[in-house]
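Here the structure is laid out as C-alpha cells; the discussion comes afterwards.
Omission of a single protein chain aside, the complex is shown with its protein chains in their original locations.
Note that the chains take the letters A, B and C in the order they are written out, and that residue 1 is the start of every chain.
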Amino acid sequence: MLVVMQAHATEDQVRAVCQKIESMGYRAHALPGAQRTAIGITGNKGEVEPGTLEEMPGVQELIRVSKPYKLVSRDLKEENTIITFPGTDASIGGRGLAIIAGPCAIENREQAFTVAERVCRAGAQFFRGGAYKPRTSPYSFQGLGEEGLRIMAEIRDKFGMRIVTEAIDNESLELVEEYADVIQIGARNMQNFSLLKRAGRTRKPVLLKRGMSATVEEFLMAAEYVMSEGNYNVILCERGVRTFADHTRNTLDLSVVPAVQRLSHLPIVVDPSHGTGKRNKVTPLSRAAVAVGADGLIVEVHHQPDKALSDGMQSLYPDQFDDLMSQVRQIAPVVGRTVPAIGSHTSAPLQARSGVQSSASPLT
Amino acid sequence: MLVVMQAHATEDQVRAVCQKIESMGYRAHALPGAQRTAIGITGNKGEVEPGTLEEMPGVQELIRVSKPYKLVSRDLKEENTIITFPGTDASIGGRGLAIIAGPCAIENREQAFTVAERVCRAGAQFFRGGAYKPRTSPYSFQGLGEEGLRIMAEIRDKFGMRIVTEAIDNESLELVEEYADVIQIGARNMQNFSLLKRAGRTRKPVLLKRGMSATVEEFLMAAEYVMSEGNYNVILCERGVRTFADHTRNTLDLSVVPAVQRLSHLPIVVDPSHGTGKRNKVTPLSRAAVAVGADGLIVEVHHQPDKALSDGMQSLYPDQFDDLMSQVRQIAPVVGRTVPAIGSHTSAPLQARSGVQSSASPLT
Amino acid sequence: MLVVMQAHATEDQVRAVCQKIESMGYRAHALPGAQRTAIGITGNKGEVEPGTLEEMPGVQELIRVSKPYKLVSRDLKEENTIITFPGTDASIGGRGLAIIAGPCAIENREQAFTVAERVCRAGAQFFRGGAYKPRTSPYSFQGLGEEGLRIMAEIRDKFGMRIVTEAIDNESLELVEEYADVIQIGARNMQNFSLLKRAGRTRKPVLLKRGMSATVEEFLMAAEYVMSEGNYNVILCERGVRTFADHTRNTLDLSVVPAVQRLSHLPIVVDPSHGTGKRNKVTPLSRAAVAVGADGLIVEVHHQPDKALSDGMQSLYPDQFDDLMSQVRQIAPVVGRTVPAIGSHTSAPLQARSGVQSSASPLT
Partner (left out) sequence: MLVVMQAHATEDQVRAVCQKIESMGYRAHALPGAQRTAIGITGNKGEVEPGTLEEMPGVQELIRVSKPYKLVSRDLKEENTIITFPGTDASIGGRGLAIIAGPCAIENREQAFTVAERVCRAGAQFFRGGAYKPRTSPYSFQGLGEEGLRIMAEIRDKFGMRIVTEAIDNESLELVEEYADVIQIGARNMQNFSLLKRAGRTRKPVLLKRGMSATVEEFLMAAEYVMSEGNYNVILCERGVRTFADHTRNTLDLSVVPAVQRLSHLPIVVDPSHGTGKRNKVTPLSRAAVAVGADGLIVEVHHQPDKALSDGMQSLYPDQFDDLMSQVRQIAPVVGRTVPAIGSHTSAPLQARSGVQSSASPLT
C-alpha cells in the first residue's frame, strides 16, 4: 500500500500520516520526490485497512500495490536515487559515472597502496578491495580481516577515494560499517536475508550484487529487504549469471541494466571482472556496460595479477585500466554521462570520515 | 594432504600423528575406516612440509590431494557415512531409506500435530517443518521462530520422530541446535560460508541443500566447509536447480545422486517438493529418486495445502503421502533398501533428547 | 478449434463434418476416442467462422482452443496413444515398457549383429542404430548411410526387433522411411520444421527427441508439426537438456515425463545415454525413468565401447545392459508396467515388413 501525499502537503502532515501508520502496527517509509512525497507501508501480513488514512489532511490517494516490491519501485519514487558522498564530488546514480576499482583482495599494505595510487590517478572515485573473502574452498585465502579494513581506511585518507568492501556476516558487517563507505553484499549472499536485514539497519550505502541465478524480481526483492529496514541507499550490481556458456566464467547479462532502470529508481553498476572472469574481456565489456547505460563500473585491478591471492585471471594490469578509462571516457557522453578527468578528483582532507547523503533519504 | 595409517596402527599412534600435525599449526581430522584410519590435514595455506610425519610410527603413506575437497572425499573414507540417532532405529546413509516429511512451515500447534500424526503413521522417521523461513519477500510470513521449535520438540516427544529444521543465521542456528536433531542449511545459504563454519562447530548433523546453480564441486566444497570445522555428519540434499525449463519450479537433477556417491562417502537425499514445485509431480519424482539410489526423501505434506502460509502448491495431502510411501516401499528393495512399515518405528520415551552417533565421528 | 461429436454420431456424420471443414479451406483431423470423436481444425490463419458447423448433424459442441497445440493435446484425445507394430507384440505407450537398444552408430555388419544379438536376448523389442549421424564436427564419422540401413533391415529379419533410426534431412528420411520402422528426429532437428512436416507425411511412427533447450510447449509444438500433416504416431523422447551442471553431459529432466503425460496423449520415452553422457550413470537413471512413469527406454549398447566410432563413453557393455534389464524388470510392475522376459519376444518371420497400427490413426 502506498499513500500518495498532495503536492502541497506539509512536513507535519507527512509526519502525522507516518505516525498514524505506525500506530496501526505497520512501518511507514516516507520517500520525498520532486513533486510530492509518497509513503510506503510495510509490515502488513495481509490487507491494510485504509479506513482513516484516506481522510487525513494532505493525503491525495491510496494505491494498492500488486507487485511484490514496493520501496525499490519506480512507482513509489519516480526520480532516480542519487547517492552522494559529502566531502567529495563522487556520487552513484547521477550524471557522473561511478568508477570503483581495486584488487580482488587486500593482500598487504604495499600491494593495496600501489594499486590505489594507480586507479586513483586513472580517475576512480571509489577503491574496492576484499578484507573478507567468500571462497569456494575453506582452504583458500580468506582475507586479512580488520587489518585489511585498516589499510583501506588509510587509502581513503591518503587518496580521497571512498571505500567499497564486502561484509560476509554480521560480525564483519559491523567492522565494515565502521571502516568503509559502501558495504558490499556478495552474489552468494544475495538471498542471505538475515544479512540483508542487518545491512538495512546500517547508515552506509549497500552495494548488492546479483545472485548467480537470480531473476530480476528476486534481485529487486533482495534490495527491498535492505530498504524495508530503513536503509534506502542501495546500489545494484550485475556481475554475470550462470549459464551453460563456457567461454566466460559467468554470462554478463547487460540487458538487466535497462530492465532494472524501468522498474526501479535505484542505481545499477556493472562488474565486468566477475562477469567475464577473463582479463581480455574486461575492457570490451566495460565499454558495453557504459554504452548500455549503467551508472558505473566495478573493476578488479592488480599490479601483479599472476601473484594475486585470488582472481588474478580476471584482474587488469594498471596500464590496461588506464586504457579502459580512456575508452570509457569517450563513450560516456553518448549516454549523457561524465567521467572524471585523470587525477581530477578531490584528495583534500575530509571532515566526515564516511558520511553519505542520499536523495532517497527519509524525512527527519 | 592425507596421512594414511597402517592397518594395525594403534589409537595412540593415530593420536600422536594428530598432535604432531596440530603442533605444526594445521588441523588434523582423523577418519577411521573399516580397514585403516586416514588423517586429513587442513588449515595449510600452501604446501605441507611432510618431513617428520612420514617417519612416525604407524604411518603408511602420505598422499598429496589434488582435488579441492578432502574430507568429503571417498578417497579419504571409502565406506559410506551412516548417521544414526541413538534411541531410535532411524539412520541416514544406511540400508534403511530415510523418510523426512512435514509441512513447509510450522504454522501453529494444531497444524503441526495433525500433519505429524499422519506422516508418522505413514512411516516417516523424521519430521520437517520450518520455524525460520527464508522468503523472497520481506513482507511474507517469516516463520514462528522459537515457538515453532518448541512445537517440533513436543512432536519428537510425542511421536518419536527426529526433527529437521532450517537455521538461517547464527542466532537461529543456536536455537535450532538446541531444539532439533538435524540442522538444515537451505539452498540460498549453501555458500553462506560463515553459517557453514558455524554449523561445523555444532554437534548435530547438518542437512545441506544444493544451491540453485551449484555445481557438484561447489556442493561438495560447501560440505567441506562444515566438515573442516570438525562436524563430519553432513547429509547432502538435491532440491532442483535453476534452468530455462518452466514446467516445474526447478529442474530436479537426479543424476547428481550417483555423481555424489562416486565422489563422496556422504549420504544424499532428494527433495521432490522443491525440486518440482508442483504437487502432482512429487510422487512420480519420489519414486524416481528412490530408484536412482538416493538415501532418503524429504517431502512437504500439509493437511490443508490451500491454506498453507507457504509452498501450498507443492505440498501433498496426507492421503497422497500414504500413497507415495506405499509406492516407494515397493521400489526400495530393488535398490537394496528397506522402508519402515506403516507405524512401525519406535515412539518409546527417549533417553537422550537428540543424541547422534555417526560412523564418521572422529577419534575421542 | 475443436469440433466435439456426439457420442452416438455416425461415421457418415463425422465424414460430413470433415468435408465441410475442408471445403472451408481448412484441414480436418478426426481423432476417434473411446466415447466420442473429436475433430481438430488446422490451417486457419486467424479465427475460424464456426457458423454452419455448429448445426450439422452429430455435432455436440465447438471448443475454442487457447493452447497453441491442438492435436497433441489430451483435451482433444483423452486416451493414451498406443502405437502397435503388427506382426509383433511390441508397442509403445501401452502397458508394456518399450525397450529400444543398440549402438550409437552402425559401424559394420559384425558390430551391429553382435550388439543386436545381445540386446534382443536381454529383452529389447526395438533395435536402434545410427546410419546418418549428426556430428558437431564435419570431420567426424558421419555414418554408413544406406549401407547402415540395409544392415538394420537384416537385423529385423533375423531377430524380429523393430528398427529405430535417425533421419537428418529429406533425402535420408526417404530411405529411413523405406527401411526402418520408426523414424527418429534428433534433438538438433527438433525445430527443423521442414523436416518435421516431411516426417508428418510419412506413414511410419516418428520418435521425436526434445531439443537441448526446448520448453515443454516447444516440444509439444514440434510434435504438432508432425501431426498437423496427418501422421499421428509420434513418440516423444526426453534426452537431457543443457544447463550449467557439468557432472553429466546433459541434465536429464525426468519431470518432463509426468508434465507431458498431463498435457498430451502421446507416449514419452527416456534416453539415459545421451541424458547423462556417462556409462556409470545410465543404469541408475534408467531405473529412475521407469519409476517416474516413462513409456520406454532408449539405450546405447556397444560390445567394444572403447573402439566405438561415436559416443563410446556413454555406451553400456552388453553385460551391463543385461543387468539394467533385470533391474528395470523389477521396478516396472510398481508403475503398472510389464517388461518382456528374456528372449521372449517373437522372432517369427514377419508378413508386413514394417507395418504400424496406431490407436490414434484417423478415420478412413
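One rule holds in what follows: a residue touches a chain if its C-beta (ideal position, glycine included) is under 8 Å from a C-beta of that chain, and two chains touch if they have at least 3 such contacts.
Please read all numbers here as calculations on a predicted model, not as lab measurements.
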Residue among A:Ala259, A:Met313 or A:Ile342 touching the omitted chain: A:Ala259
Residue, one of A:Arg188, A:His265 or A:Lys281, that touches the chain absent here: A:Lys281
Contact residue for the chain not shown (choose from A:Met24, A:Leu62 or A:Val216): A:Val216
Interface with the undisplayed chain - residues on chain A: 213, 215-216, 241, 243-248, 251-259, 262, 275-276, 280-281, 284-285, 287-293, 327, 330-331, 333-335
Touch list for chain B against the chain that is not drawn: 242-244
For chain C, the residues touching the chain missing from this view: 42-45, 68-70, 134-139, 141, 168-172, 188-189, 191-195, 197, 212-213, 217-218, 221, 224-225, 228, 242
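Methods note: only the chains that are shown with their structure count from here on.
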Whole-Å gap between the CA centroids of chain A and chain B: 36
Centre-to-centre distance between chain C and chain B (centres being mean Cα positions), rounded to whole Å: 40
Whole-Å gap separating chain A and chain C, where each centre is the average of the chain's CA atoms: 52
Set of chain C residues in contact with two or more other chains: 243-244
